[in-house]
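One structure coming up, written as structure tokens, with questions to follow.
Below, a portion of the complex is reproduced, with chain positions unchanged.
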Amino acid sequence: MMKKATLLFLIVSLSILPAMSPATAATKKEAVDAVVIASFGTSYPEALKAILTIDKEMRKEFPKAEIKHAFTSNIIRGIWHDRADDAAWKKANPGVPGWLYDVKGPLATFGALQEEGKKRVVVQTTHVYAGEEYLDLKAYVDAIAGIDTLRAKWKPFSYMTLGRPALGKAGLHPEYRNDIEAAAKTMAADVKKAKKMGAVLVYMGHGNEVFPTSAYIEFQKTMNSMYPEVTTLVGTVEGYPGLDDVTTALKHIKTKKVFMKPFMVVAGDHARNDMAGDEDDAWKTVIEKMRIKVTCELKGLGENPEWAKLYAEHAVDAVTVHTGK
Amino acid sequence: MMKKATLLFLIVSLSILPAMSPATAATKKEAVDAVVIASFGTSYPEALKAILTIDKEMRKEFPKAEIKHAFTSNIIRGIWHDRADDAAWKKANPGVPGWLYDVKGPLATFGALQEEGKKRVVVQTTHVYAGEEYLDLKAYVDAIAGIDTLRAKWKPFSYMTLGRPALGKAGLHPEYRNDIEAAAKTMAADVKKAKKMGAVLVYMGHGNEVFPTSAYIEFQKTMNSMYPEVTTLVGTVEGYPGLDDVTTALKHIKTKKVFMKPFMVVAGDHARNDMAGDEDDAWKTVIEKMRIKVTCELKGLGENPEWAKLYAEHAVDAVTVHTGK
């Protein structure tokens, strides 16, 4: 197993994070009229818990603001809209909040906020890292935020700003390594469970083919530095590192047990089928064929209140940075 | 009275307008999913006729598209939303189309179209000329049209384009002088009435303080060239040419009669109060003090089907130019 190092370095490096006067940040937060929590969405009622946990953490940070949800997936919005007219489904799923049956995409959500006269808006992505979907959302937010009318009062919003993903984004401030560090800190419970099992901890992320995904591999490195008691491996459905990287490492480590979880905000299709399914190419099946015992936990990252809180903190940062200019 | 000239030149110059194959233009028009008619809006039920006439002409050009209306005035949208809950008002105004009670601004209208899956959208302003409000609307449309997602299919619309105002806009194609010419052609009935009265024809436009408003003065010149039988004067509420220019000219001409109309798409507040009102600074009062008899007609430009048709034609042009690239 690889040696773990540099924990001290990481702790020290955290001490140079910019210190914001809590009073000032609080004042800025209070001026926010609305927060839009933008997710890909999920059609699984049992997976909603992740989004609702983020909702709860966000309300703690922005108690006076209107909290709205936008789903970027047209298909998933369509499923919820269909359920709006399905009395049987609704009766069978009594805990589902009403807003889901009328959930909109980002553009219509922004339009609705303008109609309501909300002027100061922060949008918070629930993406894990800054990949294609985050950049597409950013394109929407930047476009609306950049509308420049002759007189400032006719702009759709006095400001609209976007909170970064859990694992951060490229740029000078804040450094994405600090975000990776903060994210790893929220995973202690997973490490504890894996240690108890004597298992390697494997996370299945989404990834993508078109953007560099070093956030995953740096997250893996940070986990192994922070929690030397357990080996953590991260793979992605699309792109690097892949399942092949995970299995290569597992062979090398010669472990007999794996504790596997989705490294996605909700435990939806990918978690249920690609990770824990019974198909030949499901990760569980592939790893079990290596004579390794696999225990899966179908909980999205957002179900962890500490992880959910990262998004709320990033929303606060976005407001602070924006209005502090 | 000023001499009139150059009619021949104008007729000849029109013959060089680009000829578009009707078949091609028709094909492109048929692909449009939705047309958004964007107006400042009006709270006067009797002034709605202008917008409904534009709606009718637009439906003739785009029989298969969804036609939506957006009002840019927050105050006027608010008035209609209040009326939605006012049963007495609704009973007293039975002819008002239902969409008015839920009319939205451009951003929310665009959002609603995306939710409906409309992909090819043309927005048509009902502004008279390219001033502040048109440029603000353009800022909204350009922002939405410019959203550039990684994969084209995730853009909010496959295209969104904006039709120019009645009197055109700056730029190479089409020349705004051709639009002014086409607009003047639709005013023959006004000239006829003025001639019958032996009156000078006075139009009150809106204008503005911050953008050059030569469209008005060039429209005046074109009217006088096209209809030498009547003197036409154009003034604006804000900016150049003003009421002082109109009264200076009226003194010079020594006329005894004026036929006055709003040169605005709807006959709303400005027409009813600033133009035809009884206050000391109403144009009617000011001109009557010059011992000139003033006859006002409270009809918005949009009530003239030929003028309304200009907007429908500009929407078609916007589609043709856009999709022809």
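Note that the chains are named A and B in the order they appear, and that numbering of residues resets to 1 at the start of each chain.
We take it that contacts are C-beta pairs under 8 Å (C-beta built on N, C-alpha and C of every residue); 3 or more make two chains touch, one makes a residue touch a chain.
Note that the structure is predicted; figures quoted are calculated from it, not measured.
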Complete complex - number of sequence copies, 2 represented: 4
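FYI, only the chains that are shown with their structure count from here on.
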Rigid-body rotation angle, subunit B and subunit A, from Cα fit (steps of 5°): 180
Whole-Å gap between the CA centroids of subunit A and subunit B: 48
Footprint of subunit B on subunit A - complex, ascending: 74, 77, 104-105, 107-112, 114-115, 117, 132, 135-136, 139-140, 143-144, 146-151, 154, 156, 210
